[in-house]
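Of the protein chains in this complex, one is absent; all others appear in place.
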Amino acid sequence: MSGPTKSARELWGGHFATDAAPLMERINASVGFDKRLWAEDLRGSRAHARMLADRGIVSAADRDAILAGLDAIAREIEEGRFVFDPKLEDIHLNIEARLTERIGEAGRRLHTARSRNDQVATDMRLWVRGAIDRAEALLRALQAVLIDKAERHAADVMPGFTHLQAAQPVTLGHHLLAYVEMFGRDRDRFASARRRSNECPLGAAALAGTSFPIDREATARELGFDRPMANSIDAVSDRDFALDYLSAAAICAVHLSRLAEELVLWATPQFGFVVLPEAFTSGSSIMPQKRNPDAAELVRGKSGRVIGHLVALLTVLKGLPLAYSKDMQEDKEGLFDAADTLELCLAATAAMLDGARFDLARLRAAAGLGHTTATDLADWLVRVKGVPFREAHGIAARAVRRAEERGCQLDELEDAELAAIDPRLEPAVREVLGVDRSVASRTSLGGTAPVRVREAVAAARARFLGEGGS
Amino acid sequence: MSGPTKSARELWGGHFATDAAPLMERINASVGFDKRLWAEDLRGSRAHARMLADRGIVSAADRDAILAGLDAIAREIEEGRFVFDPKLEDIHLNIEARLTERIGEAGRRLHTARSRNDQVATDMRLWVRGAIDRAEALLRALQAVLIDKAERHAADVMPGFTHLQAAQPVTLGHHLLAYVEMFGRDRDRFASARRRSNECPLGAAALAGTSFPIDREATARELGFDRPMANSIDAVSDRDFALDYLSAAAICAVHLSRLAEELVLWATPQFGFVVLPEAFTSGSSIMPQKRNPDAAELVRGKSGRVIGHLVALLTVLKGLPLAYSKDMQEDKEGLFDAADTLELCLAATAAMLDGARFDLARLRAAAGLGHTTATDLADWLVRVKGVPFREAHGIAARAVRRAEERGCQLDELEDAELAAIDPRLEPAVREVLGVDRSVASRTSLGGTAPVRVREAVAAARARFLGEGGS
Amino acid sequence: MSGPTKSARELWGGHFATDAAPLMERINASVGFDKRLWAEDLRGSRAHARMLADRGIVSAADRDAILAGLDAIAREIEEGRFVFDPKLEDIHLNIEARLTERIGEAGRRLHTARSRNDQVATDMRLWVRGAIDRAEALLRALQAVLIDKAERHAADVMPGFTHLQAAQPVTLGHHLLAYVEMFGRDRDRFASARRRSNECPLGAAALAGTSFPIDREATARELGFDRPMANSIDAVSDRDFALDYLSAAAICAVHLSRLAEELVLWATPQFGFVVLPEAFTSGSSIMPQKRNPDAAELVRGKSGRVIGHLVALLTVLKGLPLAYSKDMQEDKEGLFDAADTLELCLAATAAMLDGARFDLARLRAAAGLGHTTATDLADWLVRVKGVPFREAHGIAARAVRRAEERGCQLDELEDAELAAIDPRLEPAVREVLGVDRSVASRTSLGGTAPVRVREAVAAARARFLGEGGS
Partner (left out) sequence: MSGPTKSARELWGGHFATDAAPLMERINASVGFDKRLWAEDLRGSRAHARMLADRGIVSAADRDAILAGLDAIAREIEEGRFVFDPKLEDIHLNIEARLTERIGEAGRRLHTARSRNDQVATDMRLWVRGAIDRAEALLRALQAVLIDKAERHAADVMPGFTHLQAAQPVTLGHHLLAYVEMFGRDRDRFASARRRSNECPLGAAALAGTSFPIDREATARELGFDRPMANSIDAVSDRDFALDYLSAAAICAVHLSRLAEELVLWATPQFGFVVLPEAFTSGSSIMPQKRNPDAAELVRGKSGRVIGHLVALLTVLKGLPLAYSKDMQEDKEGLFDAADTLELCLAATAAMLDGARFDLARLRAAAGLGHTTATDLADWLVRVKGVPFREAHGIAARAVRRAEERGCQLDELEDAELAAIDPRLEPAVREVLGVDRSVASRTSLGGTAPVRVREAVAAARARFLGEGGS
């Protein structure tokens, strides 16, 4: 039998064994990214220490030493003096080692009736809860900007698009409120995720619970959880809280990408509907009028990475037996990056919109292009004159044809011309021709009539911003 | 300039133009799959017709003709006599055309103050609501099976795994209840999706609302929606309801894949923990003892397609401007398949588990392998004897080493042997050695002690099945 | 101990056991979709039968009976007379059962030295190879359309976009040739996939090979494979051929989505660059000028499902031990749908482009908007007058500012105006101002100068269509 292939050995510069340790450290150590959980880890440890003392599992003196030690470590980390050591694998062991270094054996007692499995699950849930709260606040701020703009533009007409072709006139305020609804659902989605995940794994220990007389209600309460998790195996196996966050984030990122796409389109000279704030665009040194909508493009593109992180974690968990498997360490980096990305995109979108200037004249001009009020004319015949549906459509089509021939808009046809098309096209029909009259006529609930949009703004202020309306 | 390339032409057997119509029909027509919405479409149309008559927009006679026509169409479809025509694109036009064929102009009047855009959104929301309700019921049934099994096996020990290595003994009932929690969260997730999506788009018309004096509250109410959607543009642009369903389904499918993985593993001769019901396995004509866990494998694998459908729709919607774009027609097939897949997997898993027989002797034997109670011994020293943490661990390690030398389990060491390791290892330590005593000792809330598991079963019956406990 | 929960039972309308069989059939049977492999299955069986006879494993009489039986079955299927029975699970057993029904025991002998595992792998590879060949031909046809259009528009200017803002004038031909390159890479990607997958699994049997003296070279050769697969376990475990197809298809679908996005944008009145053929758009009965680019939108959206199918199969295979697992049955439906989708999108795109009419006047007008030749002016100063880079940019910026003030294009500035900006701006600078001169000047290899574009067209004809140029 031949010995090991030369080629494999050479590639590794000798025996694999000698490389094993650094390789293992690189693949295994997580402190490089999970140090981000330091505050949550300390918080969980404080609650655990207090509970252990309250239940007589550790002494009051130990507790006090532990709490003082954790405070000191918090300061070390805040001040950048803490040395994170990958040989100690993760943030939990790094802190525990430092605590023991500082306060001796009592430091190890902190780990009584606890395991890294329930500890990391607790830290992650605390972290995700914080991320949810940040997303919620940023969504609210974005809604506030949109609602302000919607109010300002409650009666400013623009083309309502289907298939990116102007279909009917709407108001800009109405269009912006569509996004307020989307972001409202996002907030609700994050709130559902928060409620669902706000249970405390602490006390599940490695996976089976513990024989120490711990008080899981107490730690759950102190950490702001609604209750302890009901099953200790589930407590250490579950990563639904991360999947819930990621799916809410992915859907929200898709909403942002739709808004961003519109900003990119609207900022082209061809559309010319919006001028984005300089701060969020890049220019050209010699084409001073050129403004690249960089921030909007990035918001649009970054939806990809959030979706990617969701896919990644679903794939990690697929087919994973209970309880804890090391694969689950893969829950962190993608989640952190998804949260950073989402928060940045929400903030940038709000600021970008806040500074955006809409070109109302171009919006208005585009609203009327293509005889977008032809359906209004047909509806008027049905509604007011009782003309059968199909006949009304035929009359509208003839009116459009006439306007095309004349090269004018429908409301620029003269009374006689209208009457010539059909005697029932009396001057009163003008109440729905013209983009302003068209939008004003759409008074159905949730419709684009300015009166409805203003009501919707007030309702949105109440529902989403907790304001009494304006 | 050269004419068109010969090669391209030949490939298409002539002029593209001649192929355009069938190609367009193939890419554009949706009736092949959206006919599945027929019942929802009829239901929405009935509500719309009644409302139109109530508001005086169509006459009572028209309404009655419409309702009778729709009923007749329902019978035609149920009896397989309805001819779906791809030239009429989708289910909505197919039904409208047939209605008009049957009842004349009144059939077209049904479309007053409505557009296909709000119509399809309404149909889809009704369909998804039904799918949510089916998923909910199937999840509940699966939980019921699991809770029954958990009760039966509340005290039967098995190895609790971390890294797929036995870590500590747990009870089979406790393990099964972990899945009850997961599926409980799935139910909650579907319930959130239902609540969030239970708003009615009808009346949004093409995108701007309508000038007809419709009553959106009335149609929303009749169709069982909580309220009309607040913004007409959002009403026709939004597909969050599908994304919500798909992300809940994907997470649920991942849960199922974890359970399926365990069944596949446990059914190997190497584990030998479970015998799956014959009906859900396939055998070999000459190896009668061979049982392939086909259904479990398929449940595990089918998580892939549900995740894939979620990715597909997120990608479709990414970067899509408002309001309706034809891309959104891509919301249907993946959603239908995801629901079919999920429902089938839930039903198969429940039935498979219901008929599964656990080999309690093998589970028990495996629970003790690897001195899984060594931590119990250490914890006992800390808890009862006040031995410092680190020292207790050292003593436990020595006890394990001794048992290894003797080739026995920890609880088979004799009193003298224990005392020789450390005098504080008095016979009382046996209360935590042995897998039964180990599990019995883990009495923390949510822990694996049979007393806790029985409480958890009762609580689960109350929380998830609405039963008073047993 | 309580009996089974009532609720679970009720949901299932009785005992699970009674539902097991139909449930298992629904989750397990694949003939509903794998019947699509019938022709490949027959082809593989014919090759296998001939080889078995050539090696003396079955008699010539058996072989002849088998071949005649398979031919008869082919006719039954072609003529729609074959009854596919889900109880027989899959296409393979359906055909085998029918064959045995027709020709008796010899029918079962066909399965000598073969297993469903190598059989399905062979069928699938044959099918994928066919799909690759279809994709290849459709890509070639699409390239042919693009190359024809590129030649026609080799000198027609349009704006070259970055950030969807006009950056520099290019020619439409040049722009279209960018897609020819993309689709060329797609063809290469499919060709790589074909080469990599064109190995024959037949003879791997269940997973270990066989003790029958088969001739795998012979069957591989007859089926058009390059060689037998080298390892029998790999032969039945591998689904790379499907992943290769799906990733090539996903990348191609993304290319199509980019082109489709441009068609949707360009077809807006705002851009107005293209009029799509009526056959691929939908209109409005009363807004005759409205043309919704349905087909383009669908091509754009359908990229989502192809990506989704890729994700699905990657997820299915993730973490799957060797050799065959039933999860792998999930390789089919997504693959079939991906191929159908891709082929339809390729055909529709080619036909849609073939009938598209570009509005050359609007393209030209848009090309000059925004002083897109300012960089040409700066480059001219550097290149011809040796002006330092930074200074040249400053001069160009001043020229743009002057044109802005005048409300004219750069090439409409008079000689004196230019000279007033900088004396080095001699009339000769006009050779690069104006969009035609700008594009004509970009003669670098692969650049947009019409002379280069015409060369590129000829080269593309040779590389991609195997033509001598024109």
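Should a chain be cited, it is by its letter among A, B and C, assigned in written order, with residues numbered from 1 in that chain.
Note that in this section a contact is a pair of C-beta atoms (placed from the backbone, for glycine too) under 8 Å apart; a residue touches a chain by one contact, two chains touch by 3 or more.
Here the structure is a predicted model, which means the values were calculated and not measured.
Engineer: Please provide the labels of all shown chains that the missing chain touches.
Structural biologist: A, B, C
Engineer: With the missing chain put back, one of C:L37, C:L142, C:L317 or C:A339 would touch it. Which one?
Structural biologist: Answering carefully, the residue with contact to the hidden chain is C:L317.
Engineer: In the full complex, which of C:Q143, C:S325 or C:T341 touches the chain missing from this view?
Structural biologist: C:S325
Engineer: Would you mind spotting which of C:L42, C:L164 or C:L223 touches the chain that isn't drawn?
Structural biologist: Selected residue, touching the omitted chain: C:L164.
Engineer: Pick from C:E101, C:D188, C:D340 or C:E414: which residue touches the chain that isn't shown?
Structural biologist: Within the whole complex, the residue contacting the unshown chain is C:D188.
Engineer: Just the residue numbers, please: which parts of chain C touch the chain that's not shown?
Structural biologist: With respect to the unshown chain, the touching residues of chain C are 57, 105, 108-109, 111-113, 117, 160-164, 167-170, 174-175, 177-182, 185, 188-189, 192, 196, 203-214, 216-217, 228-238, 240, 243-244, 247, 250-251, 254, 257-258, 260-262, 265, 300, 303-304, 307, 311, 314-315, 317-326, 375-376, 379-380, 382-383, 388-390, 432, 439, 441-449, 452, 456, 459-460.
Engineer: State which residues belonging to chain B touch the missing partner chain.
Structural biologist: Considering the whole complex, chain B reaches the absent chain at 162-167, 264-265, 267-272, 284-294, 297, 311, 314-315, 318-319, 366, 369-372, 374-375, 378, 393, 396-397, 400-401, 404.
Engineer: For chain A, enumerate the residues touching the unshown chain of the complex.
Structural biologist: Touch set of chain A with respect to the missing chain: 1-5, 7-8, 11-12, 16-17, 19-21, 23-24, 26-28, 137-138, 140-141, 144-145, 147-148, 151-152, 277, 279-280, 282, 292-295, 297-305, 307-316, 325-330, 333-334, 344-345, 347-348, 350-351, 354-355, 461, 465-467, 470.
Methods note: only the chains that are shown with their structure count from here on.
Engineer: List the centre-to-centre spacing of chain A and chain B in whole Å, with centres computed as mean CA coordinates.
Structural biologist: Centres of chain A and chain B (C-alpha means) sit 23 Å apart.
Engineer: Round to the nearest whole Å and give the separation of the Cα centres of chain A and chain C.
Structural biologist: Using C-alpha averages as centres, the distance is 32 Å.
Engineer: Got the chain A residues that touch at least 2 other chains?
Structural biologist: Correct list: 162-164, 167, 265, 311, 314-315, 318-319, 375.
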